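For this depiction, one protein chain was excluded, whereas all remaining protein chains were kept in their positions.
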């Protein structure tokens, strides 16, 4: 993950159209808690096979100390991944944490929150500290140990080092903003 | 799988609304070929993690000797798994074989082909021989070796024994007609 | 696997020093049965993680129709993989099938049976038909479906095609006769 190097960057506010598994949430409400934001698309294979199961493991490993939040941020096949489809997806895959639907402007294919965080595709894992500061963001697979270590340091008020990327043996399975999934 | 026990049962005809990766197909056109029909729903976790990857492995192991056909047979969350969503799903998951969309009657939740085969849920794997005879059908996970052996016997014109179910260590991950996925 | 191409090659006789899980066995006793011979070393990682579990799956999928036989054929670290160590290994890993210890000549590092089959390393999977004819042999990982299909054809008296190698995504994890394991 690219850590906040030197200057502290406040995490941009989220703009969402709808929420599942929760009342509407925004970052201000989560002030005081460490947040992992998992940006995904329900038809992105790497999100389904890796990132969402990892987010569920985070909820199990850290319990209520950590706020795990999903962001359904669709930048392709919009008509295939509507909130109606997402709702069934979350039910069938038993996703337990709150999931917000990223807002879309009619004049732009990339969703609003996605653009504010300058995301390049899905899955993207975002770390935000108790003060709402953006502390890490990474496209693609993140290693379980590296992620758990970074989360622990945020929980304890320490500065996490950059999260190490998973070694090359694991396929990235990333969907990029240009519509290609690899 | 429940093999054709004694009396030969012709595989019921398929009734489909739409096809992807192919011109419209029916069983008559496939006469002379061995067919594996993989009945699935795009939001059924066991279909995505096990049955569809297994169907892709079948195409690799047996090549053109075998006709691997998908049947998208939605009996729940109909509005979440429309053909528009299915099309994007097949693209993102790189499903290479023909997939038909099971026809739905407005007065019945279970699709037509699903009902004709008396399926109980998804995934269901169906074996049909060169003469269009139904030779095996099983709900849930099928073992790779058992499936490959049964397919080989149909290709060679021999009678396959009942396919052994996978041992209990593997979770079934089945979606049943009553709407529960386990 | 390199199939018997044209000319039929009798499988060379085995020369073994000791057996586990069985009385001493030779090929002549197995005449009339299809045999899968799994040549391995107990400290070869690819044998432990892939080839031996696959051999156990074969026993489950084919039952008594098939004779699955292990051959412990040590060509490196001889003093580390003695019969005493092998016995504990077979117990701890719950290997259920007969395992013979390949004979060693004091003047040659490669064991006798290993050399007769011109093996290049471990794991090597060997297919022998009911008449004792060598029908296939492959170093490294073999795909479950391809192997089950080939075995089925031998059981049914048909000629198996060459077994397709596993695609490149799977690490070979092979120990070669020059002592390198990759």
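Order as written gives the chain letters A, B and C; numbering starts at 1 within each chain.
The rule we apply is simple: a residue touches a chain if its C-beta (ideal position, glycine included) is under 8 Å from a C-beta of that chain, and two chains touch if they have at least 3 such contacts.
Computed from a predicted model, the values in this text were never measured in an experiment.
The shown chains contacted by the absent chain are A, C, with contact judged over the whole complex.
Among A:64, A:107 or A:156, the one in contact with the hidden chain is A:156.
Touching residues on subunit A toward the chain that is not drawn are 57-58, 60-62, 143-149, 151-153, 156, 158, 164, 167. The set of subunit C residues touching the chain not shown comprises 43-45, 48-49, 76-77, 79-82, 84-85, 87-89, 91-93, 175, 181.
The rule is short, and it goes like this: only the chains that are shown with their structure count from here on.
Taken as a contact graph, the chains are arranged in an open line, each linked only to its neighbours along the path.
Ranked by how close its C-alpha mean sits to the mean of all protein C-alpha atoms, the top chain is B. Taking the mean of C-alpha positions as each chain's centre, the chain lying farthest from the centre of subunit C is A. Here the spacing of subunit B and subunit C, counted between their Cα centres, is 34 Å. For subunit B, residues touching at least two other chains: there are none.
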